[in-house]
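Yeah, one chain of the complex is gone here, protein chain that is, but the others are all in their spots.
Order as written gives the chain letters A and B; numbering starts at 1 within each chain.
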Amino acid sequence: MSALKRPSILVPLIALVLFILVPIAVPDSQYEQSVILWCFLFAIMASGWNLISGLAGYVSLGHSVYLGIGMYTGGILAKAWGVDSIYLMPLGAIVAGLVALVIGAVVLRTRSHSFVIITIAVLLSFLLLAANLKWLTGGSDGLIVKQPSWAKELGNTPYYYVLLGLLVLTIALCAFVMRSRLGAGLVAIRNDEGKAASIGINTTVYKVTAYTLSALPFGAAGAVWGQYLGFVNPIGAFAILASVYLVLAALMGGRGTLWGPVIGGFLVALFQEFSTRWSGGVSSRVLIMGVILILVVMFMPSGLLPTIKKAVERRRTRGSAVKFIDQASIAASTSVVDTSAIAARDQGKAHQGDTILEVRNLVKTFGGVTAVDNVSMTVQRGTITGLIGPNGSGKTTLFNCMTGTYQPTSGEVLLSGEDITRAKIWTRAHDGLGRTFQITRLFKSMTVLDNLVAPLERTSAAEMVAGRYAGDEVDRAREILAFMGLQEFEKQNAAALSFGQQKLVELAQVLMLRPSIILLDEPASGINPTLIDKLATVIRRLNEAGTTVLIVEHNIPLVLSLCDHIHVLAEGKILTQGTPTEIRNDPNVIEAYLGPDHLLEAPHA
Amino acid sequence: MPDIVLTMTGVEAGYGGGLVLQGMALELERGTITCIVGPNGAGKSTVLRVISGLVSAASGQVTLGDMQLNGKSPAQILKSGVAQVPQNRALFDSMSVRENVMMGGYLIRRDRKLLDERLAMVADLIPLVEDRAHDKAGNLSGGQRRMVEIGRSLMLDPSLILMDEPSLGLDPKSVATVAGLIRQITSTGRTVLLVEQNVRLGMNLATHGVVMEQGQVRLTGDAAGIADNPEIASMYLGKVGN
Partner (left out) sequence: MEIVQVLALGILMGGVYALLASGVTLIFGVLDVVNVAQGSFLVFSALFTWQIWDLFGIEPLLLIPVMALVMGAMGWLIYRGMVVRVTPQGPGMTVLLMFGVALALEGLLNLIFGNKYKSVTPAYFTESLNIGDLVLPLPQLISGVVGALVLVAIYLYLRFSWAGRALRASAQNPDGAALVGISSLKSSALAFAIGAMTAGVGGVLLAIMYPIYPATQYDWIARLLGIVVLGGFGSIPGAVIGAMILGVSEALAAAYVPEWSALFFYGVILLILLFRPNGLMGQRTREDVAA
């Protein structure tokens, strides 16, 4: 979902005006208003759900629990304070938000796929709590919520306008999130959570924030809904069907989009109403909704809006030639560009020559296998250092311990003297450690530019709420792209690039972090020799600008030509280290690669 | 006339990240042990995967005897007599050794007599299968697992066995045992194609060698000749005085 510059606001505005006019212009429309009220409710819920489940991809099947919490907050406090629950909407939102914050903080720490089940369990637990805490909730019988204090002739109209207002607010909230860095980060998490962490996105904070925000509209709506219904009871407040239907709504309209959940919410509410009226009862409604859910999941899982959009785009681009993306042409361009865009953050500090990355007595075992056996090594600042070794030597495992992908069994990893052994992956990125992946991990649903502005140098609330293109990120991104010779690919979808181009883009992405050291994971694998040369040039320029580079590679000629210093690993231990010339002529190194002599037992067959 | 079991011509294949094999050609004689070596990224494992059907060739041909393999599904290729011993994690850890080997005969499970015969044949060849028949496969050492994996691959009486780095992670003693088993297998007319990181070991075990670089064959010949070839070192480590 690439960001739209100026969305067409005309249609929604017209719709808004029409909705405002309904109670005024159409006489005796109480029935219609009540139907539209359900539409509003579902649109609000589906939009709120979209924040955590559409954007971030964490599907919650029990989200109506926050509606129920809002209903009980409204019902209980309305009774206790004697006010109309309409005034309690902010409180409903706050209570729901707090509960979501607590639950989210515990549940969203890991990427356990039982998140779906947990959300259902939470819903069921609240159902039972409500049924059993008689002194607070009235138990299974529930609470009666007294009639509103406005004149009877007004009927449901105040509810109508209040919920319309809440819907507008919810849509505004969603629009705001989608345009902010928070939204961009959530989409990154949905695409590839591990990768998002490696470029500095504090995935826990982002997920919990989204989860908490998603509960607010539910709580606010719930506070007033109880009074609208006239009573609040456990089964009505915490019905799993409501959760399922609101997910259906978001799915049908198009989760992850702004207007999809709104449209879907209207559709689902209308379907429910019509199937009850015209097919004679609850049973048919459940059957029809079940069938619709099956059909949507099976045949239109991306939803109406995206499907329509794709069909429209296909018609528009039919006939226009597909632009041929040529690997060689990128290799040719060598731009003379101001290297301040790619400069390391601590350039200028007189650190040259000290140790930037150190590994002390590192041991990593997997079950009974010791992959890394008490390895100690250092990487000097300002160098291009290589780490090589045959398959099974443990170099990839060692690399992964440095980046945080693995936790060492024992030993330490130090970055500029600070112990980062147990540090979270995003913390390492914030501290100046960037890394690329052997098989590139770009965010496939985003453009190249969006990929480049996604990295974060720190976790800050101010930055989270800022627009995703605010600040100088876009300019820096463009400069780095120009430096790589990739400026024409700015608007391309990342998934459309060739493998070699993706490698360069991923490197550019890491550079946005202004890392003091970049760890390259087999950068030369899978690309042709011309592109390898280009890559080597880029790495040298980076190094000249002050960035330390550590390369793990199998392409020995590349390593020998590029690196100042090389460590050789074999069978989990450091075999030797030295300059390229020393390594090339070291018989032990040749042995390690070609095979130890002592394995020769039987004569040639 | 040499009895050719497998031929590969002009094969190009990749994983969507670009072509790994760029015009691969290969010929395997019956009863031989051929070892593919080469620097990483050369495409050694990909050759095995193309033959076994896990990766489809974008172009080129793979023939087993007079039957074309490319385009067939892995299950069909398995039925045609090509078994594979992958690099890691091939066994069912919570099943017993005997069960694991039996699972190798899944495709002949309906013929109880044949199944028992094959099981006996494998147990004969690999005493471990009998000695530790009821131990859970997850409790075996690396070398023992490799033996069981090879035993399992023999249950369908394949004419060609593919092995991806059989010596990986094994101590020298286990390597010797595995090597002995591989030689025994081919003495009855089966053909083995294996990939090895360890050039010396590979050429010691094999009868023929293939050196790959960047998706193509650079050298072929007798294993002994390959082992002594000075070009190999430069291929891995670059030219002297670079």
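Everything below uses one rule, namely that contacts are C-beta pairs under 8 Å (C-beta built on N, C-alpha and C of every residue); 3 or more make two chains touch, one makes a residue touch a chain.
Computed from a prediction, not measured in an experiment: that's the story for all the values here.
*Asks:* Can you tell me which of B:Ala13, B:Ile33, B:Val55 or B:Leu78 touches the chain that was removed from the display?
*Replies:* Answer from the full complex: B:Leu78 touches the omitted chain.
*Asks:* Where the complex has a chain not shown, which of A:Ala15, A:Leu154 or A:Val297 is the residue touching it?
*Replies:* A:Val297
*Asks:* Quick one: say which of A:Gly194, A:Gly471 or A:Pro529 touches the chain that got left out.
*Replies:* A:Gly194
*Asks:* Of the listed residues A:Val22, A:Leu91 or A:Val244, which contacts the missing chain in the full complex?
*Replies:* A:Val244
*Asks:* Looking at A:Val22, A:Val35 or A:Leu124, which residue reaches the missing chain?
*Replies:* Selected residue, touching the omitted chain: A:Leu124.
*Asks:* So that we can see where the missing chain sits, which residues of subunit A does it touch?
*Replies:* Considering the whole complex, subunit A reaches the absent chain at 53, 59, 61, 106-107, 109-114, 116-118, 120-122, 124-125, 128-129, 131-132, 193-194, 197, 203-204, 240-241, 244, 247-248, 251, 282-294, 297-298, 301, 404-407, 424-425.
*Asks:* Can you list, in ascending order, the subunit B residues touching the missing chain?
*Replies:* Subunit B touches the missing chain through residues 74-75, 78-79, 84, 86, 89-95, 99, 102-104, 106-107, 109, 152.
We take it that only the chains that are shown with their structure count from here on.
*Asks:* Mind listing the subunit A positions that touch subunit B in their complex?
*Replies:* 368-369, 390-392, 439-440, 498-500, 524-528, 554-557, 560-561, 580-581, 584-585, 589-590, 593-602, 604-605
*Asks:* In the complex, go through subunit B and note every residue touching subunit A.
*Replies:* Listed in rising order, the residues of subunit B that touch subunit A are 16-18, 20, 33, 39-41, 141-142, 165, 168-169, 172, 175-176, 179-180, 183, 197-202, 204-207, 223-224, 232-233, 236-242.
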